[in-house]
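One structure, as structure tokens, below. Some questions next.
A single protein chain has been removed from this complex, and every other one stays in its place.
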Amino acid sequence: MSTPSGGEAARGVAPRPRFLAEHFESMGAQLDTSTMGIWLFLASEVLFFGGLFTAYGVYRANHPELFRYAQYFLDWRLGALNTLALIASSLSAAWSVRCAQLGQRKGLLAALAVTFALAGVFMGVKYLEYSHKLHHGVAWGASYRASEEILRSLPEAVRGLPVPDHMGTFFSVYYLMTGLHGIHVLVGMGLYLWLIRRARLGHFGPGYYGPVDAVALYWHLVDMIWIFLFPLFYLV
Amino acid sequence: MTTAAAGTAQGPAAESYLHHGRGLRSWLFTVDHKRIGIMYLALIAAALFLGGVFAMVLRMNLWWHGGGLVSNDAYNKLFTLHGAVMVFLFVIPGIPAALGNFVLPLQLGAKDVAFPRVNLLSFWLYSLGSALFVAVLVVGGVDTGWTLYPPYSLEGARGLGILLALAALFVVGFSSILTGLNFIATIHTMRPPGMGWFGLPLFLWALYATGIIQIVATPVLGITAAMGFLERLFHLGLFMPEYGGDPVLFQHFFWFYSHPAVYIMILPAMGIVSEVVSVFSRKPIFGYRFIAMSSIAIAVIGFFVWGHHMFVSGQSKWASLVFSFLTMLVAVPSAIKTFNWLATMYKGAIVLKTPMIYVLSFFAIFGIGGLTGLFLGSLATDIPLHDTYFVVAHFHFVMVGSVLTAFLAGLHYWWPKMTGRMYGETTGRLSALLVLVGFNVTFIPQFFAGVAGMPRRYATYAAVFQTNNRVSTVGSFILAAGLCLAVGGLLASLARGRRAPANPWGAASLEWSAASPPSHHNFDRTPTAGDPYDFSGLRLVSEEAGYVRAAGEAP
Amino acid sequence: MTSRLLEPLAAALLAAGPGYLPERASSVAESVDRVFGFIFWLSLFFLALILALTALFVVRYRARPGRTEPEPSPSHHSRLELLWSGIPLALVMVVFAVSTVAWLGMIEPEAGKDPLRVQVTGRKWSWWFDHPGGQGAAELHLVAGRPTELVLASTDVIHSLYLPDFRLKQDAVPGRFTRMAFTPILAGTFPIYCAEYCGTDHSRMTASAVVHPDQASYDAWARQGAAEALSLLDLGRKVAAAKGCLACHSLDGAPRVGPSFKGLWGREEKLADGTSVRVDENYLRESVLKPGAKVVAGFANVMPPVPLEEREMQGFIAFLQTLGNAP
Partner (left out) sequence: MTDRTAPTAGPPGAGHRPHALPARVLLGTAAALFVLTAATVATSRVEMGAFNVVAALSIAGLKASLVALFFMHLRYQGRFKAVVFATSVFFAVLLVGFVVFDTTQYQPDIRAQAARTRAKR
């Protein structure tokens, strides 16, 4: 890293950039540090989800029949739709960084708005899925009481199978993982609202795009986790 | 924590950080790493006091083998809170959050940490977590042990207390993650010109290694606490066998965090020892690279050993074998450090100031704590010793004795920098001796009780162990007296202590080139880093003026 | 001066370290103690080394008038450092090897012999041992020289069966079985503790292991313990003691975790839900089998269900009747 020494001397000459914090010498150093920070944060997020992936692995390895059976309660088409929504939003998030770096203000606003909207689509679908399941008693752990109706809607071949023990455990893991992921999506939506507001105020440009970049990195991680959740719950 | 006016005698130095802004708000909403460090210090001292009071009640109850002071239930709650408060509010954040926050940017010659507001957030989270622990007390406490093993901890009969305790863990965990994140980013991107990776003071290497653990391990504690919380509320069937869960899974999660957490505690302690032993031997640290790399090695290997807490828990035998093997490896970097510290003292000019006496105590205590770990990492001997007083004594030596002596060494060492006052040397030395004696008298008898078969967490015990326990109780009073004396001496110095020079010890790392106490911006101009262990150019002018780099000697 | 400081310390440790080990009552104890001794001497050597060097350096190299500067000495020495990395590495590998060999002998039952299989059940706050042939007891009965296998289970939370004299310990985990295998070698009575924290009376969750000198003595105990051989009242008294009731219910009128048995029969009890009930045969049956159904006011709902055989139940009720009516 290169830190120009004697930064104080520069103070009298050129005005200090508006978004340069007191304890940094240059915008470059500040950006470098904030990128580092967000990557470290993402590392801790990976381990945070890692605990839940472990729970998934443990119950899947020990109750394979349960996971095979319970999967029929999930509609893979909705999962796939959400996957597409998140990938598209990841693209627009990456695009927003590009726009900020190139100083394209309109493009930036559009990309941020599209990201936010696609996240909204994702949460809308999630809401439909959750409400349908909970309405039919397909809840977590000890609260699992599947209604006759939803059992009748299962594929023919599945209906004849014996119902495995501890169906609720599958849905506990399901709600925990998708729920924690959903909370991350909601947080991301809040962050995008904040970015949209700042972008409208014209804060971002080639010289200052750290927040756009940081939030996009976070958003990509959220996307990445869903990339794993989708096949693990809906497909296999 | 405010001192009387402390404008430095040398020249028109800038206003000290203690006086930059007045009133409670200027402290609570500060982003100044020094003030955050001081606030941490105050809360951590309070946690130590609270945990210590619990400990004293426990020890007094154990004076009689049948108990007698408190009921079994009260005893169980007390040891739980003693453990939880000490581990999560004192030992884990103690050195990194209080001393690390204060010292890290100064040692880098920087104005602040990389993310000052995140740093403040981290402090607030810590305060919130502490408040939640106090709330646990208010609602009647919990009696689960700090390890919170289900199914016991999540049983239906347990009320609000356990939920608050799990929430507290979650919050405190995030505080710890943010601190680690901040430190790593700071060390990476804010090193001054002239300071390469191998020019970092070893305390920073230790904090760096600690940061790795905080970032990687602590999230697992967070998610485990969250899962426990939801399991208790909604019966998810994750850990509770009655709903199809697996209690051993919780133990895996818990120790995946809590074993590396032991290294969160001990690594910064080792960092302080490396600093102090070099400065007070007036000699460069011996084998800098080995010490730095062994910190990283401990941090990394520390992740592979969690299963040694589960040798009798029903873990599979292959897992036990692998974990025992890997546990043995951790002994090596610790041994390297110890011998390198000793080699640093060899042919030095050893100055027996208070910090150095605490460090010498550390050698003895860490020596015993580390070596008794061999008994517990080895499978055959762990089976009988597991969950006995041997374990209690062992982890008190490592987590409490070693960390406490290093913490006090660091506190005395940096006290002049933090407050601008010199503590009283006689009181300091006496307190160090009392702590050393008190600690050993308290915990050595517990090794013997454990070998003879006394299980831990016993409110009452077989009469044969009464002598051990009585000696231990006597020791705990000596230890408490030592701690009170240390704290008293430090507090008294705020009012009556001599003004501290910028560099009272003749240390060469950058924090000593700032004023004592430093100004709000730490340094008037970014200092250029030299070798942090090159003391050759430093000359003692007088006790009042401290050490000054001789003219003509390049820094 | 250093030796005067160190000698008493070393002497104390010697007497107190391995000297503190309890009796060696099982086949594995000796090999465990050998490993213990090895690590003990090894650590004592290194501790002494560290302390001696510390003391020596402090005394020799203390700063004093005439010695204000350090003597020149190297700031690193790679070969030396590799040496003191390599030696500990080699030693801990030896420790690992020695210990693991001993441990493998602790977890595998001796092949080819007819083991005594005992089902162990942990519950708050007592142990229950089902011996082959149906004799249940609150004591573990074993035969010296006969290989033994314990299968552990728990009805509520995690407990840990700890036999210090046998150098053995194993958690009993609810929802699964765990196992221990060993051979007792000394006849006598040895303490059993619970080593995993399990609540209020964790520290009172003790039992004994009775090791019979030979099979004949064990068989005699097993016959005498058979339920048919006892009168109803004796059987009841035995059940109350053996099933762990007395851990929580006193016989002297003092309330403990549960109400005292003294004067219980026929009493009008206030319940936690505000109603009250007379202690009669039906109430007792219900409270034994479903303790949570009617909890007496002022006591926590913590009792585990105690499934009793019909004759045991009759005996138990008969026993309670002898403890006096309510005034």
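Labels for the chains are A, B and C, by order of writing; each one numbers its residues from 1.
The rule is short, and it goes like this: a contact is a pair of C-beta atoms (placed from the backbone, for glycine too) under 8 Å apart; a residue touches a chain by one contact, two chains touch by 3 or more.
The shown structure was predicted, so the numbers you read here are calculated from the model rather than taken from an experiment.
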| item | value |
| --- | --- |
| Where the missing chain makes contact, among the chains that are shown | A, B, C |
| Selected from A:Leu102, A:Leu128, A:Leu161 or A:Leu186 as touching the chain missing from the view | A:Leu102 |
| Touch criterion as defined above, residue of B:Met39, B:Val216, B:Val312 or B:Met345 at the omitted chain | B:Val216 |
| Residues belonging to chain A that touch the chain removed from view | 15-23, 26-28, 30-31, 34-40, 42-44, 46-47, 49-51, 53-54, 57-58, 61-62, 76, 80, 83-84, 87-88, 90-91, 93-95, 97-98, 101-102, 165, 203-211, 214, 216-217, 220-221, 223-224, 227-228, 230-232, 235-236 |
| Residue ranges of chain C at the interface with the undisplayed chain | 153, 175-179 |
| Missing-partner contacts on chain B, residue numbers | 31, 115-118, 188, 212, 215-216, 220, 246, 248-249, 252-253, 256, 303-304, 307, 314-319 |
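One rule holds for everything that comes next: only the chains that are shown with their structure count from here on.
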| item | value |
| --- | --- |
| Rounded Å distance between chain B and chain C, as computed from the means of their C-alpha atoms | 33 |
| Inter-centroid spacing, chain B versus chain A (mean Cα positions, whole Å) | 35 |
| Chain A and chain C: spacing of chain centres that average the CA atoms, whole Å | 48 |
| Multi-chain contact sites of chain B, meaning residues that touch two or more partners | 245-246 |
| Junction residues of chain A, two or more chains touched | none |
| Touch list for chain A against partner chain B, complex | 1, 3, 5-8, 21-23, 29, 32-34, 36-37, 40-41, 43-45, 47-52, 54-55, 58, 62, 140-143, 165-166, 168-169, 172-173, 176 |
| For the chain B and chain C complex, residues of the former touching the latter | 72-73, 76, 143-145, 149, 151-152, 155, 157, 241-242, 245-248, 281-290, 312-314, 317, 320-321, 324-325, 328-329, 331-332, 335-336, 338-340, 342-343, 345-352, 360, 363-364, 367-368, 371-372, 374-375, 378-381, 383-384, 386-388, 448, 451-453, 455-462, 533 |
| Touching residues (chain side chain C, partner chain B) in the complex | 16-17, 20-22, 31-32, 35-36, 39-40, 42-43, 46-47, 50-51, 53-54, 57-58, 61-63, 67-77, 80-81, 84-85, 88-89, 92-93, 95-96, 98-100, 102-103, 106-107, 156-158, 160, 162, 164-165, 167-171, 173-176, 178, 191, 193-204, 300-302 |
